[in-house]
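Here the complex is missing one protein chain, while the rest keep their positions.
Then we have chain A:
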Amino acid sequence: MDDVFSHFDLVLKAFWLTIQLAVLSGLTAMVLGTALAAMRVGPIAVLRGVASTYVTLVRNTPLLVICIFVFFAAPNLGVLTGTPFLVKGVVAVGLYTAAFVAEALRSGVNAVDLGQAEAARAVGMTFGQNMRHVVLPQAFRASVPPLASTLIAMTKNTSVVAVFGLMEATARMRYFVNRNADDTIAIFIVFAIGYIILVELISLAAVGLERRWKAAR
């Protein structure tokens, strides 16, 4: 245990990398997921097909397999060579989470009253304007709880990259466990607390957003 506390900078550095992974992957997933959700509810059949193929394919593939593809298969095929490990981690976790974000948002879109979209169309809005000004803002509000769950799952999923070259919290935990065979449980607890703090922050943000948006509705 002394080892962990005397090298606590390493613990903080590891969680900093976990936070970077979570924030960057989260942003990637939100942007791509929103686009996918819009494509899925949009009027163009080709885009609908592309989006639903992506969501079905990625959602049914384990993250580990996607990581193996990004970290091992792609470089051997000449793609993503020389890319920093953090970027590869963000690509893997972000692309994976995007499929879940898209589904969470689509459930939100379905919660928006059909009359809203029809009214928007009636006043002459294009599909893009309709999405931007009418449907998506309401969809986001309705899907805060599932989106929060998705982001929480994603934050914990970043631990998968521990075995793909990134010294994030889980990899650092293994390092301490290897060095202190007599103290494994205490080390597990320290790192578990770290993850609990991160997840609680997301939960609190979600609760805050829900309260604010409920009042505005």
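One rule holds for everything that comes next: a contact is a pair of C-beta atoms (placed from the backbone, for glycine too) under 8 Å apart; a residue touches a chain by one contact, two chains touch by 3 or more; residues count from 1.
Assume contacts and distances are computed from a predicted model.
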item: UniProt protein name of the chain not shown, from "Glutamate ABC transporter substrate-binding protein", "4Fe-4S ferredoxin", "peptidoglycan glycosyltransferase" or "Magnesium chelatase subunit D family protein"; value: "Glutamate ABC transporter substrate-binding protein"
item: Given A:20, A:180 or A:203, the one touching the chain that is not displayed; value: A:180
item: Touch residues of chain A, complete complex, unshown partner; value: 72, 75-76, 81-82, 85, 162-167, 171, 174-175, 177-182, 184
